[in-house]
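Note that one protein chain is taken out, while the other chains of the complex remain in position.
Here is subunit A:
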Amino acid sequence: MLVRVRTLPLADPGALPLTSPGRALGWIAWRQRGLLVLAMLAGTVTMLAQAMVPLIIGIAIDEGLTQGFGAGLWRWCGILLLNAAVIVVAGAFSHKYDVESWLRCAFRLAQQLGYKSSRSGHAITKTLPTGEVVAAVANDALGIGEVFAMAGRFIGGLAAYLAVAVIMLNQSVTLGLVVILGIPAVAAVLAVLVRPLQARQAAQREATGRLTALGSDTVSGLRILRGIGGEDVFSARYAEQSQSVRHAGVRVATVQSWLDALQVLLPGILVTVILWVGARGAIAGDLSVGQLVTFYGYAAFLGWPLQIATQMLQIVTRAVVSLRKIQTVLRVPEATPQAAHPPVAPPEGSELVDETTGLVLRPGRVVGLVSADPDASAALAARLGRFDDEAEAATPVRLGGVLLADVDRAHLRHRIVVSEASNHLFSGPLAEELDPRGRAVRDALLDAIAVADAQDVLDSVPGGLDGDIAEKGRSLSGGQRQRVALARALLTEPEILVLVEPTSAVDAHTEARIAERVARARQGRTTLVVTASPLVLDHLDDVALLEGDRIVAHGTHADLLHGDGDVAAKYRAVVGRSMSEEVR
């Protein structure tokens, strides 16, 4: 390694302009201007040194022809060697800067996409298929990076072209003009083919995208496919799509092969014309033999910048398409947008009120929520966490009188945490899983594990807290996943904690233990537990009964259980059903 690679990820990836691909490209270039300038410098030095080779060889030949093995020949051979050293060193730097520019750009975009997909909530899956977002990171971000991987050499190629034009004009006006006009003419002809090529490549890319989506569906749904015996149907569908990708690829091949052929033919014609004019000039004595060789060398050399330019054109055209795709992902409106001027946050110890049902969470109380309809209570719990402003507009929730949608989002996420019934675990070390914000000390982690009765998880994950959990927590049992999620929720230590069915997947003994410990751990801090289990309800300060869309009763579990009247009977019915399930 020549120089240390700058660290990634970037501390601040910034915010990509979403107005147009052109502005976005300009913005990226500006954000990594230092690196870009270095890449261009190194590329220019490399290409200029390359451009000197034919000139030096031509002079050396003339020296050799006129003076034989004299000092002149040796001198020019030495210069050639020196020039080669410059090419090697500058080339190595140029390559390094190219790779770095490429990675930097790709990561700047990948980081923004990652941030977006982890912040936008449900909105992103509502608008775009998962495959599209994954492709934006896996293909589009890397593809746009190629523009910057190429920029150094593109500028270098341009510089080399200009330098060669000047040198040739000095030696022969006719031949200089042939080169100066010929190269852009060839480039223009090649550029004509780029558009159909891009169109066909886009078609193949789209087909490939569908194929990838099909493949990832198959892979992630393999368990279900197995269950219903659908493997063959899926394999057949995959094969069919794979064949259409192939046909699209053949269509690309047709245009691409013509482009390849023209890249041989057109510069070839240029070389021929130059040799023809040059050789006639040499016979007439206007040109030395060395100059003839130089011109030949230049005509051949210029095919290279030409190729870089054609490639750059392709890369940029494709990057524009990719940028549009990334901008589409980044444009997805967030489910819980941040208000421009959030009002002053309600003070700590404020009441949380669900206006629709009349549920009031008083500060410091550990409360249970019981409902005959688990969906209704889960929906209530979800809106306490503010996950989707648009969907929740009709069912306002207020904290200390302020609408949740108006509160500063980051602030709110720290104060209110809702742990839903279907908990998603992420791959990575167990300690990170439990404490994604990285605030807790190890003892706190172990305490939370004890409260959630999840010691067995520590034993079953090799490496304990530092051991890795598989994607979606697949390496754990359902009950273990639930308890890990509970410990994770407890560790966020929020002012208001909402737990939805936190013990639905564990046995009665464990449930009783967890209920007692959770109630103790959250004592004096606002907590809502959505459950119908008497083992849990028994440990809570207070219980609310939800019927339809209203809270119809309040009281301790014992009061409600032994009370008289219609409401108490309903309570017994819900809790009793859960009790008889447990007995069974």
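Note that contacts are C-beta pairs under 8 Å (C-beta built on N, C-alpha and C of every residue); 3 or more make two chains touch, one makes a residue touch a chain; residues count from 1.
Quick note on the criterion: contacts and distances are computed from a predicted model.
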Missing subunit (named according to UniProt) among the choices "ATP synthase subunit a", "Dipeptide transport system permease protein DppC", "ABC transporter substrate-binding protein" or "ABC transmembrane type-1 domain-containing protein": "ABC transmembrane type-1 domain-containing protein"
Residue of A:120, A:350, A:371 or A:480 in touch with the missing chain, whole complex considered: A:120
Residue touching the undisplayed chain, where the options are A:226, A:442 or A:577: A:226
Among A:203, A:262 or A:339, the residue in touch with the chain that has been omitted: A:262
Identified contact with the non-displayed chain, of A:146, A:392 or A:547: A:146
